[in-house]
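Shown here: the complex without one of its protein chains, the others still in place.
Letters A and B mark the chains as written, and numbering starts fresh at 1 in each.
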Amino acid sequence: MSVRKRQGVWYRTRKKRNTVNRGEAQTNQGWIMKSKTEYLTFQIKKRMEFRNITPDVERVVLESAVQEGLCLVNAMHITASVFINDDEPGLHRDYKLWLESLAPFDPSPERYHHNRTGEDNADAHHKRQIMGREVVVAITGGRLDFGPWEQIFYGEFDGRRSKRVLVKIIGE
Amino acid sequence: MSVRKRQGVWYRTRKKRNTVNRGEAQTNQGWIMKSKTEYLTFQIKKRMEFRNITPDVERVVLESAVQEGLCLVNAMHITASVFINDDEPGLHRDYKLWLESLAPFDPSPERYHHNRTGEDNADAHHKRQIMGREVVVAITGGRLDFGPWEQIFYGEFDGRRSKRVLVKIIGE
Partner (left out) sequence: MSVRKRQGVWYRTRKKRNTVNRGEAQTNQGWIMKSKTEYLTFQIKKRMEFRNITPDVERVVLESAVQEGLCLVNAMHITASVFINDDEPGLHRDYKLWLESLAPFDPSPERYHHNRTGEDNADAHHKRQIMGREVVVAITGGRLDFGPWEQIFYGEFDGRRSKRVLVKIIGE
């Protein structure tokens, strides 16, 4: 096999998508990996609040130029969450009451020993475990591959200070 | 350095796995990224039910021909989960009772304000947050890299209508 032939093979795999459509399935082969990292900063005025960050994440995906890949979005603080659910105010009110019933705010050092450290946010560390730290979203055809109602939220449980969310994209 | 030499270097990294075994660790270098996307559709007859989708995901992994990578499996609807646990009917009965106690079905607009929208599925949005939206599974040697009892489940909390699960694979 000549260098030319090897090179040609390589060049074709790089420039042409080898795409097979089989029903709803799609396979891509032979692309070079790209990555993109961005940090979003939030200063939420309330102790507990949810903010729709889907437009921010969509912008990062577009800027990455990744066509097929994975997008990780995670809270970088341990009293906050990133989760995917509905952008409906009634549901958000329900979530807040529910989380408060599962892990009530209590600054005393009696219920939560974590608050013996001088913190008052032990409840926030619990709420974050229910709602989760991160989501991983597929990128297909250069876009977040979402169902009809999926929206990404930053969930703050100990607000009134600056916090960051990481968006990391890898793909081709 | 000649083109030939460069090409040779490239060709070798592409064709031969540079695999180092160190105890249980393994490193691979120099492969081109591949991806695969598939959508699984479910119509669960009950309101709440769990279905083992491991064989479906295994099939997609095999078809992807990815040897080393990551496999994302996520519910595309926000009243459903994808989770990994045991395929044991007693445990599934326990999970259903437990989720019902943590977030009871209640179609009235009193307990859940989400149900003021005309929906009756606020409880399902809560149950899904406990069980999670997605799993990310390692692919090693062309297979799902699972412990002895790990099985992937689709968890439906508001069934009797068509819903989709996304399988996204990236790797080499």
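The rule is simple: a residue touches a chain if its C-beta (ideal position, glycine included) is under 8 Å from a C-beta of that chain, and two chains touch if they have at least 3 such contacts.
These numbers were taken from a predicted model, which means no experiment stands behind them.
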| item | value |
| --- | --- |
| Residues in chain A touching the chain absent from view | 3-4, 7-8, 10-11, 14, 32-39, 60, 63-64, 70, 72, 74-78, 102-103, 112-117, 122, 125-126, 128-130, 132-134, 136, 164, 166, 168, 170 |
| Contact footprint on chain B, counting only the chain that is left out | 3, 6-7, 10, 13, 24-33, 68-70, 83-86, 88-91, 93-95, 98, 102, 130-132, 135-138, 140, 145-150, 170-172 |
